[in-house]
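Other chains dropped; remaining ones untouched in position.
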Amino acid sequence: MAKETARIEAFSDGVFAIAITLLVLELKVPHLGEETSGSALLHALLKQWPSYIGFLLSFLTILIMWINHHGLFNLVRKSDARFMFANGFLLLMVTATPFPTALMAEYLRTPAANIACAIYSGFYVVISLAYNVLWYAATHGKHLLAPEVSEEQIARTRHSYQFGFAAYLIATLGSLINGYLGLGICAALWLYWSVQVYEAGTERHS
Amino acid sequence: MAKETARIEAFSDGVFAIAITLLVLELKVPHLGEETSGSALLHALLKQWPSYIGFLLSFLTILIMWINHHGLFNLVRKSDARFMFANGFLLLMVTATPFPTALMAEYLRTPAANIACAIYSGFYVVISLAYNVLWYAATHGKHLLAPEVSEEQIARTRHSYQFGFAAYLIATLGSLINGYLGLGICAALWLYWSVQVYEAGTERHS
């Protein structure tokens, strides 16, 4: 049984590691025309800044998701089919991350920016939905959890995933008003979670 | 000996994880012409729906194949050369999955749809053939199986793989009549197997 979870974790880790590494394929070397001076190259590289933002945001997101996934599996001892399907749904979304990232980077400086950012944020609505489903599958009936996990810990994790869902929903609505507003909310969320993870880690080991 | 199987499993898991993650490379950001309004972007994204269908179907397929592979290896204790080659043939097909998927997505809305869908379904005929061969290699002489595996379990697994082979053959013939018919049969099969896996998992842990 423990072995079963181990292989799911190893497979998931593999998918996370590959997805985070494939993001670099969206960074394209700019092709200059006739004029290949150093300043033209610098200018062309700077014009690509939405790609770098996209790369950084998505890298940080997948890293936080991996740490989260990791933390969630630390509380789980057994696996059943519902849990495996919920995990499969989450992995589906993780592997798809490069697509909305590239879309947002491509259209951030066009009139389609709001729609592109709304799709980008909306994608994370679905991902946080996947985390809620996975946590529901893990806790429902409670026979999958480690015995030491308390009711209070279950509720706290659930609330934190529900907060993520609501926050991304607001980011998506914000994007429809202004793309940068939506992205700003996303970035603020990642900053907030990074601090949380950081403090949790510091606390745990002090 | 047990170690031998462990490395084959780890290698296979790696190939499955990479193949499932590479599928996203088939999702291309649409390039709009002059008119980059939000509605033009939405329209272009929606026009790409066969790519999304292909991505979802192939993701689900590789996931089910992984779970199946996993289940098969749970019954196996030792490995020999025939078994390793049979597993290599299966991995060859798994890594190739993105190709027929992209082909089907590209031609689903053209007059070549039936041929494209027949190739897509025919590809799974070969994959289910690979599972049949792998199971034959595992069970022939029975010295590779775990001692607790019963004759009845061997026969049941064999019948289930034979059923898969026949069903995909029908899907391929169906595709030649109408591409959507073939795809529908494939989707129905995956739904059926998902339910089976789900129930097997629920049963096992209840």
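A and B label the chains in the order they appear, each numbered from 1.
Just so it is clear, a residue touches a chain if its C-beta (ideal position, glycine included) is under 8 Å from a C-beta of that chain, and two chains touch if they have at least 3 such contacts.
None of these values were measured; they are calculated from a predicted model.
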Please state: how many copies of the shared sequence does the complete assembly contain, given 2 in place?
4
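The rule we apply is simple: only the chains that are shown with their structure count from here on.
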Quick check for you: after a Cα superposition of chain A on chain B, what is the rotation angle, between 0 and 180°, in steps of 5?
90
Chain A and chain B have mean C-alpha positions lying a whole-number Å distance apart equal to 26
Interface residues, chain A side, partner chain B - complex:
7, 10-11, 14-15, 18-19, 22, 25, 78-82, 84-85, 88, 91-92, 95-99, 102-103, 106-107, 110-112, 114-116, 119, 143
Spell out the part of chain B that touches chain A in their complex, as residue ranges.
9-10, 13-14, 16-18, 20-25, 27, 29, 32, 36-42, 45, 55-56, 59, 63, 66-67, 70, 194, 197-202, 204-205
